[in-house]
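Of the protein chains in this complex, all but one are displayed in their positions.
After this line comes chain A, so read on.
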Amino acid sequence: MAGRQRGPVPVLEKQSRNLTQEVLDKLDTKEPLQTAEDFPDVSQQEIKAALDRLGSRSMVKYETKETEQVLLTEESEAIVQDGSHEFKVWEAAKQQGGIPVKGLKIEGRPDAWVKAGQGTAIRNKWIKKDGEKFVAVPDSVEDTVQEELKGIQETKSISDAKRLVDLKKRKLVTVGKVLAYSVTKGPSYAKEIPVEVTDLTADMLADGSWKEANFKPYNFNALGAQQNAGALHPLMKVRAEFRNIFFNQGFVEMPTGHFVDSGFWNFDALFVPQQHPARDMQDTFFISDPPKADRPRPDPDTEKQMDAMEAGSRKLFATDDKKETKPRNYEEYWDNIKKVHQEGAFGSIGYRYPWSEDETLRLVLRTHTTAVSTWVLHRLAEDPRPARYFSIDRVFRNETVDATHLAEFHQIEGVIADFGLTLGGLMKFLEDFFSKMGIENLRFKPAYNPYTEPSMEIFGYHVGLGKWVEIGNSGMFRPEMLEPMGLPKNMRVYGFGLSLERPTMIKYGVSNIRDLLGHKVDLNFIESNAAVRLDKN
């Protein structure tokens, strides 16, 4: 947009020469007017600007004529001035009574020209060799080349096409395109530019002067006025699109309002063993203050939020049968988790290592929002029923920061719980989910994730990159995670996730994550980023 002008057409400036007025004057006596003839000494740009000013007011009409002109080069201009090279050589030989065979110098002519002129003079028999010198042969010569070029200079053309080619080859002339204009009167032609008003005003409406007013034309090639607009952050715009996709599919948003979580919810309850590399100091931010979490226990505030959000679904799917709910038992959950890690339980041999209570009560910055999904699924065990949950919120990894990694990013997570779900059903669901952002044709790769089995990496074909790219992770939560909560064995739970940043970066060609999230993001990028429509472009 740089360089383009905003606002109405430029005001007519007072110039030393009022070309617009001259055009109007000339048109009064001559129509059509030919700029090439009538204003030969005015540059094309200047005459065009004047005609546009008049044209935009419908005072003139003009047609553009493109003509070819034969123009002289520096060399041929010199020839027109003083004579051809061969003439100059002859002249020197005559005046000096002979010239050296080699190394003749003529002022104002480069040696190459002189040398060429000497050759032509010999061929023309204007000079001849006499001992160590060239001497002039005739007393006078006719310089036809100079005459010809003079003619070209005046007419800017050559009638003989063959001759033109010859002269062009000798770099004595060039052919240039020249724009000229044929101008006629327009419907609003007048001998003077009438007084113009720039804009419609309230006063003009009041006194009726708008009827006679002569409005200055608007420059439709310029941008409009700068809007002092606010803007939403591009990532938040993409987030809004994903939220809509989830809402359209009946997902309830999960309460992710705590960055700090315990090892229990973030790892152990997800069947991530205490020696798993993800629990390394290299990968997870541990908290030094406050020192330690409590054991899992009821959380009435968050409970209330969930109840409020699920009231709609409870009302809609209510039946007359009294459903029995099984209140959560946090002690039992704790013991189950300990057992499934330490000795094995629920059909699993477990990891068989001494499970440490201190390790599970360590506080961490959540490494994934799956910690919250775990809490929500444990809540679901009170009344196991089909349910869908999602969240989009910040997670933390103790990463070394580079172009694709930050210590913080946003995780998009979806969870679907139902009885008798199949692996193919998850693929089908994800096909539909990703088609809403224009990604068709998904492929799934077996992968490892401690809390899902099977685990599948989701690959989508990226047309721009011309290859399959990993676009997310998915799987079915492990029985070792679900059954300790008290969920029935035939209830299966899909989990899938992706980062908010990665699809945004791919979609909008951002190569450095720091250009998207964090304080280094360019405000101009935020302010000019287009609205996000994942289904379009």
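Basically, contacts are C-beta pairs under 8 Å (C-beta built on N, C-alpha and C of every residue); 3 or more make two chains touch, one makes a residue touch a chain; residues count from 1.
Methods note: contacts and distances are computed from a predicted model.
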Match the chain absent from this complex view to the correct UniProt protein name in "N-acetylglucosamine-6-phosphate deacetylase", "Ras-related protein Rab-14", "Phenylalanine--tRNA ligase beta subunit" or "S-adenosylmethionine-dependent methyltransferase".
"Phenylalanine--tRNA ligase beta subunit"
From A:Phe39, A:Phe251, A:Trp334 or A:Phe434, residue that would touch the chain that is not displayed:
A:Phe251
Missing-chain contact, candidates A:Glu310, A:Glu359 or A:Glu382, resolves to A:Glu310
One chain is left out of this view; which of A:Leu179, A:Val197, A:Met427 or A:Val469 touches it in the full complex?
A:Met427
In the full complex, which residues of chain A touch the absent chain?
228-233, 235-236, 240, 243, 246-262, 265, 275, 277, 281, 285-297, 299, 305, 308-310, 312-313, 316, 344, 346-353, 363, 365, 386-388, 394, 396, 398, 400-401, 406-408, 418, 420-425, 427-429, 431-432, 443-448, 450, 453-456, 476, 478-480, 492, 517-524, 526-527
